[in-house]
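Removed from the display is one protein chain of the complex; every other protein chain stays in position.
So that you can tell them apart, the chains are marked A, B and C in the order they are listed, and the count of residues begins at 1 in each.
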Amino acid sequence: PEFLARFQRRIDAEEKIEPKDEMPEGYRRTLIRQIGQHAHSEIVGMLPEGNWITRAPSLRRKAALLAKVQDEGGHGLYLYSAAETLGVSREDMTEELLSGKAKYSSIFNYPTLSWADMGTIGWLVDGAAIMNQIPLCRCSFGPYARAMIRVCKEESFHQRQGYEIVMTLAQGTPEQKAMAQDSLNRWWWPSLMMFGPHDADSQHSDQSMAWKIKRFTNDELRQKFIDATVPQAEYLGLTIPDPDLKWNEDKGGYDHGPIDWDEFWRVVKGHGPMAKDRIKARRKAWDDGAWVREAALAHAEKRRARKIAAE
Amino acid sequence: PEFLARFQRRIDAEEKIEPKDEMPEGYRRTLIRQIGQHAHSEIVGMLPEGNWITRAPSLRRKAALLAKVQDEGGHGLYLYSAAETLGVSREDMTEELLSGKAKYSSIFNYPTLSWADMGTIGWLVDGAAIMNQIPLCRCSFGPYARAMIRVCKEESFHQRQGYEIVMTLAQGTPEQKAMAQDSLNRWWWPSLMMFGPHDADSQHSDQSMAWKIKRFTNDELRQKFIDATVPQAEYLGLTIPDPDLKWNEDKGGYDHGPIDWDEFWRVVKGHGPMAKDRIKARRKAWDDGAWVREAALAHAEKRRARKIAAE
Amino acid sequence: MAVWEALLELADDHLVLGHRISEWCGHAPMLEEDLAMPNMGLDLIGTARTLYDHAGKLEGKGRSEDDLAYLRDEREYRNCLLVERPNEDFALTMLRQFYFAAFMRPYWLAALKSTDETVRGVAGKAEKEMAYHIRHAGEWVIRLGDGTEESAARMRDAVEALHIYVDELFDSSDVAREAEAHGILPVRADLRDAWDRTVAEVFAEAFLDQPKAAYPQRGGREGIHNEALGHLLAEMQVVHRAHPGARW
Partner (left out) sequence: MAVWEALLELADDHLVLGHRISEWCGHAPMLEEDLAMPNMGLDLIGTARTLYDHAGKLEGKGRSEDDLAYLRDEREYRNCLLVERPNEDFALTMLRQFYFAAFMRPYWLAALKSTDETVRGVAGKAEKEMAYHIRHAGEWVIRLGDGTEESAARMRDAVEALHIYVDELFDSSDVAREAEAHGILPVRADLRDAWDRTVAEVFAEAFLDQPKAAYPQRGGREGIHNEALGHLLAEMQVVHRAHPGARW
């Protein structure tokens, strides 16, 4: 309790907690869970976009998409490293992902069904992610905060790139514009769900707020996202698929229609349309690659042995 | 020698030899080799055409191609059965194919590179096969002769169907006609090579002729094929890719330019462009299917055991 | 009248499954299956052709069977999710076939009384074909389920993988409901008992359990597919689309 109070004072003073510092077990566990989920999301997130690399309709877009998916892998790598500073191995985290024990962002369990989705994911999904992540750049845990600064910078580049893809489609042929609208229709609600349940129904939140792991509530962030995104859609001439959406002068923000929480919970519980396919794909990559990882270890071992023998 | 003379008299009298009849070891070996090769050719021959089933440009053609490839599998089945009457198992023959010990028609080691190849293969490759096979319907070995009657009937249906595909292309858009011409350019010489080396360079032939396993020489059959095919190409408005091709009034047939025997032997020796891919594909099908075959055996065994227990 | 669209759903089911099974051609575990797979594929593609042709005529815009098959993209395809699932292995392929045929057999039997003559014609032929698919694929479900340890495990994996796609078979979209109201097509929900019985019989012999899907997957009828369909169509349509207007 003494220690907890001291820890809280450091947090309140906006001091960064570093891996070697003492920390409450709950703080450590919360961070391991959250950073791990975040890392897994980056890794699984490579799949829906990876699905279109081989079909990208221009070489410029193909290169940009490849680079984007590579960035996501890179984010996964920093985040696993940040989690490792808390004493959990990448191998263990991977096993948790593949066994279905660890979660990742549900949004990646929706399928990418057209090229327009490569734009919409950048625009909405990365946009929502940034809303969630910018406050994390000031997270109390140092390695996570530093990783997030780099991640956010790249994500906002992705977000602009995604918006530009959608803009090109919206200004393109009627088929392209329809493709963009269809994609917005499919991704809008899942994007809103990325901010989690309404504050009233959210667990974890209070303690995370006190520990400054989290700095805004789900509903606050969702509202920011909607307010930022609606004018962008208008500019593109696309329609947000929410008949109840309207400007609320009093609160200076948009009111939105009801979110389908049944769908939310279904997808969060691992029953999204692509959930099994995602894990199967990662599991296959991992299993098929076992011999490669073993060979790399065996070779490193041989090299070490030869070096010692030569000394 | 007494027996050999008697056997030859039966052959000369056009009697059919049946599986239970005594026969010279060389006769049996020759037939096993030839029927086996023929069966393997049907099986491997499913691959180059199978390559276009998923891309056939109309549903009617897709269905016809699927049916054709199925027929080839069926031919493989009759022929393996005919060979089995000579005391060799399908399993053993399959192993010989997959180990590279047994040969199959080299023509299937060329790649199918456009839809037009589905026409050309029917027209030329099946056409050449029929030339080779019609005499086999009168082969001295009964089961082989009977299998060939059925095979030839279906092959000539395939040949007409192939010709009709080429005709549709030749009468189609300029791109389609170019596709047909390109395909003819690629398959013409390999089709001529299907008849084997010039008579002067051919092994096996004399004894096979005496045993009435073979009834015409390679060059005779090749000539028949050319004479039948050239007018068909002319009718289609396609050009046979042989500048030396011309009508020879004296012999009442076409003279053709020199065949590239280096290429012939290279391909016969297993170095055709798709040779490794073909065997790899068959080997993969076989290996991946091992658990299925084992399960079928295990289940049959369980069923038998339960039946006995119930009696 | 949206009946033509209901026929399109049916046609897409048959074409996509026929395409999937034809992918095995030349790669089956034994020669007998190298014959049986195209055989089933031919049945399905044949039915698809008649249905597309009829749908095109009812639509009345002059679209041919090939226009409907080759010139619609992934979001326009209306097949149920079950039929687009990738082949994976022989166990999953046979179970998928069995599930589909176990639905289509009673469907076509009921459709023998359709008010639409073409549908009756298709039904007469297709119900016999589906009876054969049930037999052929069902026997494999039994053999593999009651075969070796490996084959039983693979069958169980296949059941686990596919059971979430079953319920969609019994859903009727708005256009299907309209066709059902006119007595043109059978009511899908009515076929559940027959399906359950067929599956229960085979599963009993195969030592398999038929799980109830807590969260069934749906969406095919609205063109919300899994990612696999786009790749299937890319391949299927490539030659046709590269030569607009050509005859084949």
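Here is the rule we use: a contact is a pair of C-beta atoms (placed from the backbone, for glycine too) under 8 Å apart; a residue touches a chain by one contact, two chains touch by 3 or more.
What you see is a predicted model, and the numbers here were worked out from it, not measured in a lab.
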item	value
Neighbouring displayed chains - absent chain, whole complex	A, B, C
Of C:Ala2, C:Ala213 or C:Val238, the residue in touch with the unshown chain	C:Val238
Residue of B:Asp182, B:Glu220, B:Asp255 or B:Asp288 touching the missing chain in the full complex	B:Asp182
Touch criterion as defined above, residue of B:Ser114, B:Gln176, B:Ser191 or B:Thr217 at the omitted chain	B:Ser114
Touch residues of subunit A, complete complex, unshown partner	43, 46-47, 50, 53-63, 66-67, 69-70, 73-74, 76-77, 80, 90, 115, 168, 172-173, 175-176, 281, 284-286, 288-296, 298-299, 302
Residue ranges of subunit B at the interface with the undisplayed chain	48, 51, 55, 111-114, 182, 186, 266, 269, 271, 273-274, 276-277
Missing-chain contacts mapped onto subunit C	73, 231, 234-235, 237-238, 241-242
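Note that in this section only the chains that are shown with their structure count from here on.
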item	value
Chain-level touch network, classified as line, ring, star, complete or other	line
Centrality ranking, top chain (CA atoms only)	C
Interchain centroid distance [CA atoms averaged], subunit B/subunit C, Å	34
Separation of subunit A from subunit B, taking each centre as the mean of its C-alpha atoms, in whole Å	57
Subunit B: positions in contact with at least two other chains	none
Touching two or more other chains - residues of subunit C	none
